[in-house]
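This report refers to the structure that appears directly beneath it.
Of the protein chains in this complex, all but one are displayed in their positions.
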């Protein structure tokens, strides 16, 4: 097993950044196995992702963040993060009554494709309780109403703390989170929603898309911000639609693209490939 | 060369329609080589496209429309059209200063890929006059302002009549047509526009899409109706975008998907594969 | 719930076929809700799929096959089949040690997306026994060796008969079936295999594809014939690959496209949209 660390950096573009970072790693015998860099030309913002082997690295794991801050990050006023790949992210699933994304995530976890732990499932319905039990995952049925939302979200936040959660996936969770909840988990909540070209507002977007005769249906995975469905986009894709597709068939195809796009976004997140910046994301390949 | 005719039908779904049509053709020795049918279950609307060989067909070409109306269409209150495939559609191109769709259409015509004639090019700029001359296509420079729009459109309509135009392609024509103009050519004007998920209104959608960090750019080809960019969709597709794509690169990729989607829509139109219905299209494959 | 029947027809193209079929249905008050037809021009072969409502249909379900054969099929020397949509297909899964397709199929079944029954799982390994138990599906561990293959396949065939199986899905089943086995289930066994452009023979195609630097990986779902991996293709798709993808990552992406393509093929099969003909398939949309 490779033990590596990943450094994600964002700072104003300036002379000497790359050299300073690679210097820091290489002088301490950190063997770089991956380096990606991006400069947003207009804003002169610099982004970097470096992965290096911990074996032989001169700085002990528990001190590396401190050293990096002192020796490099401070000088360039970096926003930065270091992730250790042997740390397995702890994921909470928020679900309602739709199975497709929820089941797909359980599959990828159970088959070992994703190196994650799922210590917590929260739902506003009892529907999937038996699924959670089957996998021995604690399942909390927290029915939310307008009246009790604040109180229920407090309960949820307590659970997230209790179970030491790193990432929240809204796997077709049909509740709108409050700003108070969201601001506690910046870039830690991933949501999936379907959409079409043009976008149809209102209660029944599938019907509107059907009546307009759209030829593609899309899905968008994004980090959740207070502005509903308008957070930084992580992944998007579409599926072709024809006049042969009934609304039911559009829904079925929509589910397939939703689960595919959500899975891609989560994969990129748990592999530390994403740097959010303003309202967009840099997703290194 | 196959000489065939194509019948496009739309009517209320009712017992006996398919049998009546196939009967009409086969009793008159019309060899069916293609038949597609679609029923929109909710509205109970029936759509059909039949292609048959004219060789050996008992009804002479000039009488077939009359006979069909009398013997079949009337009874079922059909909207219908018969197209003879040896008739080469006469296409007018409306262009501004963008070359990509315009050049692509000229290519497909000049290489013989599309069996069309292009007897007319109209532009609000002189820019592509020499291109038209090279191909010996009449090019009319009709600069439109708010003040002269009605008058100029009259001039355009006179040209469309003079040149006996069957189809108008807005190949990135950057002018908005008036309702008076549009209503003369129902389902005879095809437009292409780019778009993204979500859609960004305003003057600079590429910039907005860039700032939001969209991961796909799309294009939509549609028949033009009075409701701007909201006519029946014929074809749509997307191209992946990443954080590496500058606004300039997004534009370049956008052009590629625009020309591809417009070409697909025109191909389907000139092959009589499309039945518009309400604000959507049935596009037989 | 709609109760419908689906008629799949293949015969030499000849005058009057469509009229005869639609006549047969409509004279007996069979309301057609879907009709697709295809003519392979070169071979003059005709294909048709008609779906009609059983409610009000004058011929009782148990007699419709007999009547159709006598009144229509015989005259045109048709290959044909009638499927009743309320009949739920009984599917056997053959699996080895790969989870992705297997789990995905279980999901689609358990969530109700697919109307199928899964009364039988056969594997050459014990690995997924507990998964089958969880779903209360009989799981037979039948380890096959070169020496015992004929005998083991007999056992499998007995199980397929016992459980009254309509469709066998090889969900990454890593055994080659004998001709004796295959010929018992013509167009009833669906397999999935990955592939690339160009195709790489040999033991480690992923390595070869990696070393050649392919930019796409594909998957093909097909009916199994005696000619290994060369049966009629049902569905195909690809996923983009870049130099950033290690062999492990190519495998991971390959799994995603495999499960997507297999699911599409099975969906089309269980919805009776496929007519195999010679070594190809007509897949109505």
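By written order: A, B and C. Residues from 1 in each chain.
Please note the rule applied: contacts are C-beta pairs under 8 Å (C-beta built on N, C-alpha and C of every residue); 3 or more make two chains touch, one makes a residue touch a chain.
Because the structure is a prediction, the values reported are computed rather than measured.
Student: Tell me which residue among A:22, A:96 or A:246 touches the hidden chain in the full complex.
Tutor: A:22
Student: Using the definition of touch stated at the top, determine which of B:13, B:83, B:229 or B:256 touches the missing chain.
Tutor: Result: among the candidates, B:256 touches the missing chain.
Student: Out of B:23, B:104 or B:166, which touches the unshown chain?
Tutor: Once the missing chain is taken into account, the touching residue is B:104.
Student: Go through chain B and note every residue touching the omitted chain.
Tutor: Contacting residues on chain B, toward the hidden partner: 99-100, 103-104, 107, 110-113, 134, 242, 244, 252, 255-256, 260, 263, 285.
Student: For chain C, which positions touch the chain that isn't shown here?
Tutor: For chain C, the residues touching the absent chain are 38, 40-41, 195-199, 211-216, 218, 220, 229-230, 232-238, 242-244, 246, 278-283, 285.
Student: Which parts of chain A face the unshown chain closely enough to count as touching?
Tutor: Considering the whole complex, chain A reaches the absent chain at 15-16, 18-19, 22-23, 26, 29, 31-37, 39, 41, 240, 285.
By definition in this document, only the chains that are shown with their structure count from here on.
Student: Please tell me the distance, in whole Å, between the geometric centres of chain A and chain B computed from their C-alpha atoms.
Tutor: Chain A and chain B have C-alpha centres separated by 41 Å.
Student: Mark out which residues of chain C touch at least two other chains, giving numbers and ranges.
Tutor: In chain C, the residues touching two or more other chains are 285.
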